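In what follows, a structure is listed as structure tokens, so that the remarks can point back to it.
Every protein chain but one is kept in place in this view of the complex.
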Amino acid sequence: MAQRVGILTGGGDCPGLNAAIRGVVKAAAGLGWEVVGIRRGFEGLLPPHDTRALTLESTSEILTLGGTILGAASGGRFAAKTGHGEAGRLPAELIRETQQSIEKLGITALVAAGGDGTLSIAQQFFEAGTPVVAIPKTIDNDLQATVITFGFDSAVACATDALDRLQTTAGSHGRVFVLELMGRYAGWIAIHAGIAGGADVILIPEIPFRYEAIARQIEKLEKLGRNFALIAVAEGAREEGGEYAVKGPMRADKEAQLGGIGERVAAEIKKRCGKETRTVVLGHLQRGGGPTTFDRLLATRYGVAAVQMIAEKQFGMMAALRPPDIVAVPIKDAIGKIRTVPPDGNVVRTARALGISMGAASELA
Amino acid sequence: MAQRVGILTGGGDCPGLNAAIRGVVKAAAGLGWEVVGIRRGFEGLLPPHDTRALTLESTSEILTLGGTILGAASGGRFAAKTGHGEAGRLPAELIRETQQSIEKLGITALVAAGGDGTLSIAQQFFEAGTPVVAIPKTIDNDLQATVITFGFDSAVACATDALDRLQTTAGSHGRVFVLELMGRYAGWIAIHAGIAGGADVILIPEIPFRYEAIARQIEKLEKLGRNFALIAVAEGAREEGGEYAVKGPMRADKEAQLGGIGERVAAEIKKRCGKETRTVVLGHLQRGGGPTTFDRLLATRYGVAAVQMIAEKQFGMMAALRPPDIVAVPIKDAIGKIRTVPPDGNVVRTARALGISMGAASELA
Amino acid sequence: MAQRVGILTGGGDCPGLNAAIRGVVKAAAGLGWEVVGIRRGFEGLLPPHDTRALTLESTSEILTLGGTILGAASGGRFAAKTGHGEAGRLPAELIRETQQSIEKLGITALVAAGGDGTLSIAQQFFEAGTPVVAIPKTIDNDLQATVITFGFDSAVACATDALDRLQTTAGSHGRVFVLELMGRYAGWIAIHAGIAGGADVILIPEIPFRYEAIARQIEKLEKLGRNFALIAVAEGAREEGGEYAVKGPMRADKEAQLGGIGERVAAEIKKRCGKETRTVVLGHLQRGGGPTTFDRLLATRYGVAAVQMIAEKQFGMMAALRPPDIVAVPIKDAIGKIRTVPPDGNVVRTARALGISMGAASELA
Partner (left out) sequence: MAQRVGILTGGGDCPGLNAAIRGVVKAAAGLGWEVVGIRRGFEGLLPPHDTRALTLESTSEILTLGGTILGAASGGRFAAKTGHGEAGRLPAELIRETQQSIEKLGITALVAAGGDGTLSIAQQFFEAGTPVVAIPKTIDNDLQATVITFGFDSAVACATDALDRLQTTAGSHGRVFVLELMGRYAGWIAIHAGIAGGADVILIPEIPFRYEAIARQIEKLEKLGRNFALIAVAEGAREEGGEYAVKGPMRADKEAQLGGIGERVAAEIKKRCGKETRTVVLGHLQRGGGPTTFDRLLATRYGVAAVQMIAEKQFGMMAALRPPDIVAVPIKDAIGKIRTVPPDGNVVRTARALGISMGAASELA
């Protein structure tokens, strides 16, 4: 059956989204199907509809392009309904209204590319009868049910490049540099980039840290003749036992009050070790820019898989990487709980074996 | 027990080897062990021994460096004993002599980083009683028993960058460009880079091609208004039914006589389609240069895992990626047979769904 | 006076052309002018006209894009009329016909972006009364009258990156690598990339070489403990006294017969020094791909300057860099003679002071 596929990208932008869109369009074209791009996430489905036709021609130069040509939602009726670990329920009225839009637009199947929030909405539409399939996307790599999401390799590459740059200037000046990276609840970017970029200390939300442990690591390096140090810190890292230790999702405005964790770590190191210390907050640079080769391929494969799932009527399913294959898994397996860095897992043990401090109290023993 | 670990890198160089060496040195240092670098693969173990001490200091700046600081073997007594798919047996005398060297050098455990040939030698030493562990390495990603080897992501990134460059000049001039890539027996680089770089035709050793199918694809593109095309061809790709179709490993000198497959494909397209056609042979650029972030991390993890395997006396084992973990698998599972691209597997199907021609006869039906 | 500016890009494509086009469109929009893009160089002016309107919107994403969105000419009535050093005269009839087209299209001023050939045509149109201004463009940097042209920095960066890649693999294997670079008549790319990329030998058309001098350099390196070498050779480099020494422009078909200079140099080194030697021909990779930051800025400035020259009625003039300013110089000063590397100039002396061999007979004294 010829389909008219609607595609939307939800949540923050992420390198590879356009490659995924192009994958959907190319695979759909091969089957003789049409594709409708929906702007600003699910919001674009609400009247007045905000859509554009996506053709081989209009998507021919987007493979390498960062961001999303469909735009990201900001506010709106779908906003704040869902969040990490605690999916909100959409009002039945909103679902009904949106389904009427989908019908009116002639969309016969929906592809939703997004993270926890977007997938949670997609699942609710699936449960309400909409034929939807999903493509996982997070910079943070904290989604369940897939080995990896696109955008993550690009973000790690950006963070590692920043560590490389700081390495040379840190060494020249004998300074400590603190690089604050994305990762409010999961430290994947920090630990991957930290290892790949030769960091001396890596602080992640999953392992509450002690300033004493960091200071000890810097002293240890000095004894080895190293007068500089690099610290990779996830934005969600927290001091052990401190009042800001992660107990549950923290509200963004409270976060803002506290000031950046990078600055606080730098100030404390300066105080404790007397070292010249500088902070760089990488921020949005991590999510901007074009995808790495790895992410281009992965996103393209997800896009193609989404179309194949529609062809096979595998609705309510999400494309996932089970190397070397892309497989279909239930959307519901991916949502509701984020995937964090196991504190005693393979990657953390690797970091420790390399002599990297995780700032943990156990290191002080 | 404190160890004195010997490490060697065999076969062609590959981005990430130095990161793996550094990983071994750092992890060993954490356990209070020494590391001896053995130059020019196994050759360096033969008298007069060609080794150098590897310390935290001497490996502190090699994480991002391409090639191998230990050098690659060229010729020598271990050369040509092994090859893809048909491991040669080392003379018992050579093994004995080498083991005496290992003892004389005080090496208590050996880490061998390499591809099929090197691993095959490592396995023979293991069988002869040497405590050896292995780290897999190939540009080509054609090793069994691990999802991926380091060096591959870097090679694919290099190849994809070349396709990006050719894309803009091909489009400006309305030309066909043929990019010849590494891959004598397996087309992994060509198909990954081809998809990630937006190629229109991908030719791999696993799928014998027909010029007619390529010509038809170029005509199809022209009907869609595209006056240029990009062709990614693995060096081992062969015409169907032709006398050069892969029947078994081909000898290098025979290969050389035939001229590059890239040139031959270009000439044939010019003849059949009357299009201006150009060829670029990427060659050694694919194996030179520093590792991508992905390969830095993977190689580092392999290096650390090798030390952990020694600590646990898991000899005869190789570090392998089973995402998200690094695990130990028997070396013998990785050798003797190369991993090729399944002609009907997930990746080829993705390429076809994208409208990419694999040059196969079946496309002419 | 409101203008309707026509813009065309001639000759081979070159990183930065799109940035220059965007610069013209933006600067014209600021003055309330229209811009018409002419496809395929001057050919697009001939009936049936091949043009497209260029607006702020249609050029909003081309700043970083390689190639030229206007396409390059291939064959046609303007082809082969001009060449390096010996500008051909266009038939008066062709000029008249084209001028009628220009009038019919309502074009009130013409911007021609190109190298020696395109500028030579532009000059003839200027002499025939067409209000034309020019933007210099060559990968090769061999144009008179400007310190530098855009595209050159991008090409040198590409070539230097290739040398970096070959460096690590050459060092690992103890090999000699020959990298063949663009530069049929001028060795600018080879000498700039050769110095920036740490080459040991640089061969350029301006300095006929002797194989003996190259062999001596390789032996000298070996005595210093270096068992590998990097050779950067411009495609137009020639052996001294040989029958192929540059006497005048050589015809392309004759060139092709001779085979690549890179291969010949490699073969000779292998014969003379007994070293394993490999060749890489960088070819079209040098002109493909997006512009460097330097070229983006320079091309943009040239585009803006072209519009300002039109506003000031400085016809027959070309934008040129006289650091830190862009100035207007007569087009005729830039054509008819190419700018070559002075054999005793500053850059060659720098190379020699660094211990780099230019392969010259004088080094054998």
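Note that the chains take the letters A, B and C in the order they are written out, and that residue 1 is the start of every chain.
Assume a contact is a pair of C-beta atoms (placed from the backbone, for glycine too) under 8 Å apart; a residue touches a chain by one contact, two chains touch by 3 or more.
Worth saying up front: this structure is predicted, and the values here are computed from it rather than measured.
Checked against the full complex, the candidates A:Arg52, A:Arg216 or A:Arg278 give a single residue touching the omitted chain, namely A:Arg278. From the options C:Leu8, C:Ile21, C:Ala122 or C:Val156, the residue with contact to the chain not on display is C:Val156. Although one chain is hidden here, its contacts on chain C can still be listed: residues 23, 26-27, 29-30, 56-57, 63-64, 147-148, 153, 156-157, 160-161, 164, 192-193, 195-198, 224-225, 292-294, 296-297, 300-301, 304-305, 307-308, 323-326, 345-347, 350, 352-355. Across the interface with the omitted chain, chain A contributes residues 12-13, 65-68, 71-72, 74, 158, 161-162, 164-174, 177, 276, 278, 280-281, 283-285, 287-290.
Just so it is clear, only the chains that are shown with their structure count from here on.
Contact with two or more other chains is made by no residue of chain C.
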